[in-house]
Every structure is written in structure tokens, then in C-alpha cells.
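Just one protein chain is left out here, and the rest sit where they should.
Chains: A, B and C, in written order; residue numbering restarts at 1 for each.
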Amino acid sequence: MQEPQIGNAEPTDVMLPAPTAWPFTLALGLALIFAGMLTNVSISILGAVLYLSGAVGWFREVLPHERHVRVPAEPEAETGTVPAREVMRLPVAQQVQRAWLPLKIYPISAGVKGGLAGGIAMAVLAMLYGVVFFHSLWYPINLIAGSLYDAPAIPTTEALLHFRLGWFVFALAMHITMCLLVGLLYGAMLPMLPTRPIVLGGIIGPLLWTGLLYHVLGYINPLLDQQINWYWFALSQVAFGVVAGLVVVRQNKVWTSENLPLAMRAGIESPGIVDEHEHDGEDTRR
Amino acid sequence: MWDAEPISKPLAVPPVRDAVQPLFDRVHGWITTVDHKRLGILYIVYALFFLVIGGIEASIMRLQLIRPHNDFVSPQVFNRMFTMHGTTMIFFVAMPVMFGFINYAIPLMIGARDMAFPRLNAWGFWMTAFGGIILYFSFLGGSGLYGAGSTPDVGWFAYAPLTSPSFSVGHSTDYWIIGLLISGFGSIATAINILTTIFCLRCPGMTLGKMPLFAWMNMVTAGLVVLALGPLTAAQLMLLIDRYLGGHFFDTQAGGSAIIWMHFFWVFGHPEVYVLVMPAFAFVSEIIPVFSRKAIFGYPIMVGATISIGFISMSVWAHHMFTVGMTSYGNAFFVASTMAIAVPTGIKIFNWLGTMWGGKLIFKTPMLFCVAFLFQFLIAGLTGVMLSVAPFNWQLGGSYFVVAHFHYVIVGGILFALFGAFYYWFPKMSGRMYNEKLGKLHFWVFLIGFHLTFDFMHIPGILGMPRRIYTYEPGRGWDTWNLIITIGVLFQAVGILIFVYNLVSSYFKGKLAGDDPWDAWTLEWSTSSPPPDYNFATIPVVRSRRPLWDLKHPEDPDWKYE
Amino acid sequence: MAATTIAVPQPEMPLSHELRGRVGMWCLIVAESAIFSIFVVAYLYYAGKSISGPTPREVLHVPYFNSICLFSSSFTIVMAEHAIARGKTRLFGIWWLLTIVLGAIFILGTAREWYGLIYRDGLTISSSLFGTTFYSLVGLHAFHVLVGLTGLSIILAFTALGYVKQEHAERIGVFAMYWHFVDAIWVVVLSVVYFITR
Partner (left out) sequence: MSLNLGPGKLFRTASAWLCIGMTEAAFAQAGAAPGSASIFSPASTPADSIYHLSLFVLAICGAIFLAVFSLLVYSVVKFRRRAGDDGREPPQIYGSNQMELAWTVIPVLIVVVLFLASARVIHAVEDARFPAGTTEVTVVGHQFWWEFQYPQQGFIAANELHVPVSDPQHPTPTHLTLLSADTDHSFWVPRLAGKTDLIPNRTNNMWIDPHETGVYVGQCAQYCGTQHAKMLLRVIVQSRADFERWVVEQRQPAQPPGDSVAKGRQVFETTACVNCHTVAGTNANGKFGPDLTHLMSRETIAAGAALNNRENLRQWVQDPDSFKPGALMPAMQLDEHDLDAVTDYLVTLK
């Protein structure tokens, strides 16, 4: 295979597949075979004839050699003569023309850690509430499982004090999922907040969230809605927010890897590699 | 500077048109062609023709429903109209037009000279074409023009046992089966072709990660066709066996099941709707960056979202069956999987917004259509999410709310994106510019018509109006809404007339477009308009996702950063 | 289907263009599998739901011999591929013929089985759900075998006439993929029809 054909070489003639009516014939034949089922067998017979001749014709079109036509290639006119336009730069990323913003972010693991830590803080507070007021560790856990049950099926408070394996598993899964998701969100969003991420994200955020839940909790978890103590609820939300927020902001930000040149991302760090690219990258088309 | 002629090179002589050839040669040329560009255009013209047919069928329905107790058409004719309208629009408008654009653009975009199997490509098109012709022959077949022949009247999803020989006498259902079967074979062939082309024919340097998003999304489209059309074909074969050989697959009187047809159909039917919408996503992903003058936002994430939509969409089919009495666990599963699709779809919407954000938006007609697409697809997706809430679906399913939902996606989303694509690639395909004024007029008229029709269509659904009824009682609170809906169709029709006029007149006397009227970045704009038979005299070599950007900005190329 | 015979050098398809036959065949196989899986699901769904007629247990006998023939044809076709890849046309022809014979035995076996079912046991496609699903699924597979046999025979004819050469190895390989697929499907059909639901 000759290299020069690709890229800058003078165009030569091009071989293109030759036009042919056989695919058409074959399709028509097949269609008629079926159409005969709707109308009359004679149509099917005609179809079969066309089908066979189409098949043979097509076969001979590609075997033993594919038929081609030679099309003279005209040299392409100059393209890309649009005057090069200057490209604006972002003030934050003067040196990187293709920014993947922000330049530095918390790693995913920060969000995960934050979410888990916050989740533990929240669970501790909620269970404390259960123990202090109901002498039961399981009370708040069972409440979470209430999102599975409709109002008439809601058990009495008594029934909520005892351990139930199914409910426990569900509650645990829900709690972890939600905490992880919100933790991830913190990892992503805290740096976006204008000032004081902990106050905004850790305290105001959860309070607003509690306010929102106050309205819609009945739709999500009627049981919890019925039994809830909003002060404690808000408190544990804030506990989550503060702990998760603190954990997240204590992590080190890392460079967004997408901004680095491919060579570097690929782990090739020998100097000069970028320039080499520049050398053979003059012209992509010819 | 945008409005100035962007190309400074002398424009080539107007391309030699077929007009100089005798008619027979021209027809012969089109029939025997294996060129992906000509086949693409064949697909597109074929689909436009059927769009008008399907639209006229829709107009007939809308006229009938304009007021209660109307008797513009008989129930038999009405039922045939919605069956033919739905079937035509899905199988002979939306699919072919998408295949047309894919066929036309993919080889150009990936720097290839043709599809992987050019002859198979031709076969695929002709199968689709003959499928449509067979289906429409039903107007003439059977009892002839009077009484609308033996046109199928079983709805586009042809639920059993309405299709069984005892409820559907004569050949009407057979026309439906066979028409779709034939075109289905063609679609599978074309999809295989597209996949192979994208896998094997990319130009040097175009790794998977450097393909235009257009290629990615249509790769997933083709993958979905390959996976999803099989089940439809299989189900139709079974139905044929029932009807011709006395089988009992869907024969409820002999123990057959009506439900299993629903499963089989929707295992196809749901992925099918993503087959239709993915190419629309692909258009938008090309047009928005160019008219925002920015690279697409979050390319790798877009790719990931596309693939995950493809996967998830295979597991949500039974959301069309929330009312058939599945167990609560079954219902809950399909609620979850259906809603999961909102996440990757949302990611796409946000990434398009991210692309526009901070750009310099240029509102030429293609961009207008894309912005409208974003707006309407958002709403349509949200009504989809409402429908996916199974209990809510028990109320909304099978009502005009569903009809509104899917026309919002299909017309408001897909058709709008498609019009955008038409205007965007028309200069490439014909070598001439369309008329911008008419384009904008088309946009606004069609926009008004669309919203008149399909915004108000949600309401009768909420007020209890089922779909597929040829008439209704007064006094249900549906009358006014139906009137408005029908009026909107008039605007839509005018819009489409303007569009067709614009295409035709610009084809003959539009300004010459030049190779690259949009100052765009993908390979198809580097060759002449219309491209020569061989696309590229020399096969291009690319180093980034935007090869023409690299060319135009040698001081600041993309490839350094990808 | 690399057109290796064209005089012009082939830089216009510089990537894995030669692979397109295989990739295309893979896609076809995926599409066909989707079709088969629907028929299999229908078979499983309706198993034991027939209102009348003979049950599978009464009338079906596991076609061990047939299956062994079909499975071994996968082996013979591999041998044929090897032969043609090394340019041994004669050897290729022999293995190829063997493949056809094995396939034909399978088809004849199926025909005999069906003959018995129809005339001895009175099981037809319209007699019961079992009949409908059985003949459809097994018939769909048999149809694929027939298509394969036709292809095989045509290639055999060309081999006999001396047209098949080493350069066609790739195309023959692609065709062999189809035959392997037909074999693989039989594993599924066999176990569903003759083992799982019988």
C-alpha cells in the first residue's frame, strides 16, 4: 500500500463501484414474490424469475472481480481560504486554548468521601433522636422504609420500634445511595458557590432542601411525613451538609486532565513531544 | 464578516445537472446508481413525498374531528387513515429520511468514498421503496378504489387479535404485514451497511474518539435498528403464519396470547422511537456547534450518554403496556427503567446548552430550528416522564395526551431537527443556497401551526378523550380544543408548502453556495458542493474532531488538545 | 470482499477496509439472532399451553444423529477454510463437499421427522399451539440451513469448475461465519425444543 496516495499526493483516477440495476431487480423480485400473496400467484412467479435473475446478475457483478468504473479525479480547488479568525481566550485560561473547565476540580473521590461522612453524621443524629425519644434505634430506620407504603397501610408507632430486616436493608440502601449522590453533587457544586461554601452549601442549602421537603414529603414518604419532627430533621440535614462540605473542601483539587495534551494524558511525559506534533500537523487535508 | 462571502476562491462553474440528459438516461441513472449520495437523495425525496401523503391523511382525520358528530368520513375510512398515517410516517417518512441523511453524510464526514457495501445500499433503498408501494397498493387492491380498497385498519401497532383472520377478513392486514416486512429487510440491510461503514471506512487518523458526534449517534441508531427490527420481522412472520397457514400464535380462540404480540411489537417499537430521535440528536449536535462557533461541549460525555440511551432503550418497552394488567413489580421495573432514560437524555440537552453558552449564536434557519427543537424536545420529554409514571399512565395512556406527547417529540423534536438538517446540508447537496427569507418564514409559520395543534392536544387527553375515535359526543369539553387543533394543521401545511417551494426553487435558481457556506468544521465541507462522485480526490487525513478548524486555524489547531 | 484484483493501488480504503465482510456478517448475525430469539421466546412461552393435540413428550425424539452431523459440519468447514487459505483447492473441495453432505443429512433428517409428525402423529402447523410454534422455530432454522446449503453448493460448483482460488479465502471465511452461526443456533433450538420443554 502506497503512502503518498493519502495526504498531499496528486490525485489519480478513482475506481468507483459500477452502477448496476441488479440490486433493484432483486428487490423488485422479492417484493413481487410477497405481493403475489396478496394478489395472484402469477405475480409471485414473475417475482421469482426477477429474483433469480437479480441474484445471478448481482453475483456476476462482484465475482470473480468487482466491477468498477474509472472516474477521472479533478484536482481539488483550494479550500480553507477563509481568513483565519482570531480565537478569543478565556481570562481564566489564557494559556489553554481548549479549556475543559474549571481547570482544577475536586476528584470524584472527594464527593464520595464527603457523602459517606455526611451520611454517617446524619444517621448518628437521627438514631440519637430515636433513642432519646422512642428508646429505639430502629425507629428512624423504619421511617425511611415508609416510602414504600401507602397511607392506609402505615403501621402504628409501636410497630416502628422493632427491627425488620427487609426494611433495614431498604433503608440502608436508600440512605447510602442518596448520601453518595448528594456527596457527589457537593464535590461538583461547592466550588461553584460564590463565597463561603460551607455556610451556603452546608447550612443554607440543607435548610432550603428541608423547606422543599416540607411540602412534598407526603408524596415521597407519607409515613415519615406523618411522624416527622421537623426540627430534628433539619438538624440532621445540616449535620450532613456541614460534615460533607468540610470533608469535600479539605480534599486537594486536581487538574482537570482533559486540558492536558493527549500525549501527557497518555502518560508520555518526555519533553518536546508536543512540538513534534506541531511539526507534522501543518495541514490536515493534503 | 459572516455575511460576506466566506469563500474567496473563484466559484466553480455551476455543476452540470442531469437536465442535459434525456429522461430515460436520467431515470436509468437513478435506478442503477450505487452512489451513496444519490441513494441518500432518493431516500430523502421518497420520504418527503410520503410526508405529504401522511400529512394529507392527518388532515383528513383532523377535518373529521373538527367538531363533534361530524360525518366528513366514515368510521372505516377514519380507522384506515390513522393506521396508514402512523405506519407511513414512522416507516416511510421518518426512517427513510434519516437513512437518507445518514447515507449522504456519513461517508463524507468520515472521509470515505462510499458506503461499505454500495450495491447492498441500493438494494436497501429499493426494498424500502417497494415496501411503501405495496402498502399503498392496498388502496387499489381488494375491492378497489371505492370503499378505500382493502387498506389496513388495525392501527400502526396492529394489536392482536384484531389482526387474526376472524376479525380481519380479506387482505387488509396482509398488506400491512408484507409492506413492512419488505421495507424491514431493507432497513436491516442499510443498518448493517452503516455500521460496517463506520467501523471500517474511517479515513486515516479518525479514531473512534475523533469521529464527529454525527457518526457516533448514527452508529447507535444503526445498532438499534439491527437489534430492534428483528423482533418486528419475527412477529410479522408469525402473524403471516397465523394468517396464511392457520397458526395460532396470536389466535386467542386457540389459546394464543394477545399480550405476547404487544411485547414483541414494543420490543421493537420502543427502540424504534430512539432510532428516529438519535439522528435528530445527530443533526443538532452538528448544527448547534457551528452556529454557536464553539466546539461541542462535553464530547466524551455525549458519546457515553448516546451509548447508554441505546442500551437502556432496549429495556423499557413495557411502558407502552402499563394498562394491560402487569404485576406491580413488573410495572415498577418499567417505571424505573423508563425514567432512567431521562438522565442521559438530560445530559445531552445540557451539553447542547453548554455549547451555546458563551458562544456567538448565529440565527440562520438551521439554528432557529435547532433552538426550537431544544425547547420542544424538553417539553416532549417531560410529558414522556409523566407517562412513565405508571399510575399517571393509567389515566393518560391511550388518550390524546399520548398522541400529543409523541407528536411533540416527533414533530416538535425530530421534524424540526430534520428541517434544520435540510437547510444545513441543502447547499452541500445541491450546490446552491436556499432562500433565507423563505426559510425563516417556513420556521415561523410551522412553529405557530405546531404549537396550535400539539400544545392544545394535551388537554382533551386530560379531559378523557381516547385516541383513535372517529367522532365524539358534544358536551365533554373537547369541542373547542379540537377546533383549535385542526386549525393548526392548516398552518403546518402552509409551512411545509413554503419549505418544498424553497427547496425546489433554490435548486434551480439559488445562489451558488460554495464549498463551505457555514464556515463549518467537518470533512464534508472540504469537498466541492455538490461533492464529486468520489467525494474526495485524495483521502483526507485528520488529527482532531474538527479537521477544518485545524485547517483554518493553523496557529491554534484542535489536535494539540485532543 | 477486498477487490485485490484492481490494478490501481488501494489507498482510498486505507483502514480496515478488508474487514468489512466480516464486520457486515457479524452485524447480520446479530440481526438474525434477534429474530431467532423472538421465535425462541414464543416457543418457551407457549410450551405446555396447547389446548389439544399431541404433546412434545409423546411425539418428539431427540435427533442425536442429525445434530451430530450438523455440529461436525462446523468442523469440516473450518478444515476447508484452512485448506483454501493455504491454496490447497482440491483439499478445500473435499472438505467443502463433506460439509454439504453433513448439512444435507441434517435437512433430510428433519424432513423425515416432519413427515412422521404430520402423517403418523397428526401434528400440523395449524393443529395446535405446539404445532405452530414447533414448525415455525424448527422450520426457521431449517430454512437457514437450506440457504446455507444453497450457498455451499454454488461455491462447490465453482470449485469444481476451478474458479475458486486462494485469493477468495477471505470471502469463503465470511460465508463460513454464516454456517457457524446456523450451527450455533441449532444448539439453542435443540436444547429448547428437545430438552428443556419436552
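The criterion applied here is as follows: a contact is a pair of C-beta atoms (placed from the backbone, for glycine too) under 8 Å apart; a residue touches a chain by one contact, two chains touch by 3 or more.
None of these values were measured; they are calculated from a predicted model.
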Displayed chains contacted by the hidden chain, counting the whole assembly: A, B
Among B:264, B:297 or B:559, residue touching the chain not depicted: B:297
Selected residue (touches chain absent from view) among B:34, B:178 or B:374: B:374
Touching residue (missing chain; options B:29, B:246, B:354 or B:554): B:354
Residues of chain A (touch criterion as defined above) contacting the omitted chain: 85-90, 93, 97-102, 105, 108, 111, 133, 147-153, 157, 177-178, 181-182, 184-185, 187-189, 191-192, 214-216, 219-222, 225-231, 256, 258
Contacts of chain B with the absent chain, listed as residue ranges: 1-2, 74-76, 79, 153, 155, 159, 161-162, 167, 252-253, 255-259, 292-295, 297-301, 323-325, 327-328, 331-332, 335-336, 339-340, 342-343, 346-347, 349-351, 353-354, 356-363, 371, 374-375, 378-379, 382-383, 385-386, 389-399, 459, 462-464, 466-473, 475-477, 553, 558, 561
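One rule holds in what follows: only the chains that are shown with their structure count from here on.
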For chain A paired with chain C, centre-to-centre distance based on mean C-alpha positions, whole Å: 40
Geometric centre distance via CA averages, chain C-chain B, whole Å: 35
Shared interface positions of chain A, touching two or more other chains: 5-6, 14, 62
Per-residue overlap in chain B, given as positions that touch at least 2 other chains: 113, 204, 534, 539
Residues of chain C defined as touching chain B within the complex: 11-17, 19-20, 23-24, 27-28, 30-39, 42, 45-46, 49-51, 125-126, 128-129, 132-133, 136, 140
Chain A residues touching chain B - in the complex, by the definition given at the top: 5-9, 11, 14, 16-24, 26-28, 30-31, 34-35, 37-39, 58, 61-62, 71, 73-85, 87, 96-98, 258-259, 261-262, 274, 277-278, 281-286
Residues of chain B touching chain A in the complex: 1, 6-9, 12, 28-29, 31-35, 113-114, 118-120, 122-123, 126-127, 129-131, 133-134, 137, 141, 171, 174-175, 178, 181-182, 185-186, 204-205, 244, 295, 300, 515-516, 519, 526-528, 532-534, 536-544, 547-548, 550-562
